[in-house]
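With one protein chain held back, the other chains of the complex are shown just where they sit.
Entry: chain A
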């Protein structure tokens, strides 16, 4: 059963990918949906067995790499953390599969699409079930690869190509950090399986490691390097630029990437390495600060985005920032809880957005929508549920995890924690603002789209409705039902899969916060939402003047250009690296040094020398005789006196011959 969980999606992917031509569109859709659905059922069973009944499972298949003390095997480890991820991944994946069968219905490459989706799921399952870092890295890279294939699914569009390459490369930067982290782990621990590494991490607190000739505390270095991997995959500040561009792929892909699979891998990595990270106090500090800044940055940027999917993409980035700083504050269980909740409502949001886009003829610009409330009532309802859950409105899913994250940030008495708390609270305000703005612009304001499109706008079919309806249920209830299980005080659920040093425990402190600070994020959210609603519903025309005023324009440009991150990256980093690559490595080294010394230079020198040497063959007998006599003479001289070395003799011979002619 446990192996089937991992390998069934692969089976579906292979059948749909290699034999999609034979089994047909319906056949491949059916097979992949069946395989992933079965995986979901088995995941539920494993959740019961491992999570609720508390019998963790470990499966060792075979040895993979063995070289002296380097020993890696194919092994699967199912503990509480894994099964939570399994449930999330397979549930969202199944629904995305079902959704795609209708959403991508007219596409001629549907078998390829579902094959990639299943492969994506498979690699994500490899990632979460891995028992060692190397196997985890297989999943990690596989997920990146599949994201490339899926973002680039409509490979004839240049924007999709660019976005996919960007996603791949920016991820690769993080992967490089992760790989270095894995090397560092092997240097320090001599092993790469989780059990050994985590068991020995308390012993290595005083160990140092030299990196770039600077001595670091080994554990801090490992923590930071692992975090760099998480930064790339989870789109934290610095390497976040790929995530909004990844919107170029089909909408179900965005849902899968943003909700359940790809971006959650970074948070999963942090949670998985909790026994290690707990001893890296420096790395934790960095993690919490970067997470807080990401949450704030993405939330403010989302305020002014006009692309429907980009708004949701930035909200993903922002929510991931929350999870990451929860990890940085050692509350891994809260982070994973928010991850699970976020997966549900983010999938709902994305798939609803897909439904909207589908209805208005693939128009993604929110300024050209409006008034869809009457046309798409069901999607509207779903979008409202998703947005309210995202805003953390009371008693919806997001409320239970997001407020806890902010509470523990407030309750941890350190500067980075409070820094994160304030940024997180402001981000909560922005989250509410842009969520309501999205709803207002799409559904509430006067219709702005073309008449033809609005007339033909209608709800999606059965599959889309089914998926949205099914996602709405956990988006409303899962936080309430699983709160005590996941983050209730003294819960046994996590067992040994997550670890928190007693000195870092702040969940209890959070119980003794003042009511004001507890209520603050919620109040900010409500104020933000109400402000946004009022502005976009009643003062829509005044907004225009504010935007075009001097200060407003500067502010608006700053936000809509994403804090100029892309501009800075392109101007100072990408362009310089490209220039370096073209002017130095290509023109100077490849075309210059190597070619002019190597093939071309050598042959040029040889041919020119040979041209000169050909003059000697003049055809005149007496010329030949002169050479002959001089040669004999030198040969005789050589025998009589000898030369210091043969080479000098030959050189002399040639130079004398040269002079004679």
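Here is the rule we use: contacts are C-beta pairs under 8 Å (C-beta built on N, C-alpha and C of every residue); 3 or more make two chains touch, one makes a residue touch a chain; residues count from 1.
Everything below uses one rule, namely that contacts and distances are computed from a predicted model.
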item	value
Chain not displayed: protein name in its UniProt record ("NADH dehydrogenase subunit 4L", "Light-independent protochlorophyllide reductase subunit B", "Electron transfer flavoprotein subunit beta" or "Translin-associated factor X")	"NADH dehydrogenase subunit 4L"
Touching residue (missing chain; options A:65, A:473, A:625 or A:648)	A:625
Residues of chain A (touch criterion as defined above) contacting the omitted chain	614-622, 625-626, 629
